[in-house]
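Of the protein chains in this complex, one is absent; all others appear in place.
After this line comes chain A, so read on.
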Amino acid sequence: MATKQAPTRQAITLKGSTAIVTDFFKFAVNTILYQRGVYPADDFHLVKKYGQVVMLTQDLALENYLNKILQQVQKWLVSGGVTQLVLAIISKDSRVTLERWVFDINLQNPPAESADEAVAAKPESVIQAEIRDILKQIVSTVTFLPTMDEPTVFNILAYTSESADVPADEWVDTDPLAIEASKSQQVKLRSFSTDIHRVEAMVAYRYEG
């Protein structure tokens, strides 16, 4: 996706940027589901992306589910409606939230048209390198995250603004599935940014004592 030097340069890169961000969510969610053992490991296969191998699910039901969610997220990204995406991992039986992976999305002010000669577009390789770093960091968090022996399920929550266009039959308001502050530890992960969006990652996990 080379940023074309068209008069409506911002419009093109917005789409490109949302595509990058949505793609990143897809692979980040898959990586987290694989690493945390929410789905059995042999449901995943390796694909090459961002210059490294990442795990992607082969389970069709899960893939369709994620695609539906991500399509809506992409629409929200284009309109600027979503500000935060949360992947909450909750215990299947006790419905207690064990982990929350929080991805903040901030809109960065696009550079002014007049200055676009001076401000070079962020090369895709740099964005890819940043995404690669985040994914590697997610994998490395396994070392300190508490082990989850019980079967778990996940839930994806979207924090949208009031003005966002929400298809009422598909998305419902829920509680944020937060972890109590006294029992949660938070670790801020790396972030990446395209020219339009900035995505920051954070994981909050339940830690007793």
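Going forward, a residue touches a chain if its C-beta (ideal position, glycine included) is under 8 Å from a C-beta of that chain, and two chains touch if they have at least 3 such contacts; residues count from 1.
What we mean here is this: contacts and distances are computed from a predicted model.
**Student:** What is the protein name, per UniProt, of the chain that does not appear here: "Dolichyl-phosphate-mannose--protein mannosyltransferase", "Nicolin-1", "N-terminal acetyltransferase B complex subunit NAA25 homolog" or "WD40 repeat-like protein"?
**Tutor:** Choosing among "Dolichyl-phosphate-mannose--protein mannosyltransferase", "Nicolin-1", "N-terminal acetyltransferase B complex subunit NAA25 homolog" or "WD40 repeat-like protein", the correct UniProt name is "WD40 repeat-like protein".
**Student:** Among A:L14, A:A28, A:V54 or A:A158, choose the residue that contacts the chain missing from this document, as touch is defined above.
**Tutor:** A:A158
**Student:** Among A:A19, A:V139, A:A178 or A:M202, single out the residue that touches the unshown chain.
**Tutor:** Of the candidates A:A19, A:V139, A:A178 or A:M202, A:A178 is in touch with the missing chain.
**Student:** For chain A, which residues reach the chain that was dropped from this view?
**Tutor:** Touching the missing chain: residues 37-43, 59, 61-62, 65, 68-69, 72, 83-84, 151, 153-162, 164, 166, 169-176, 178-182.
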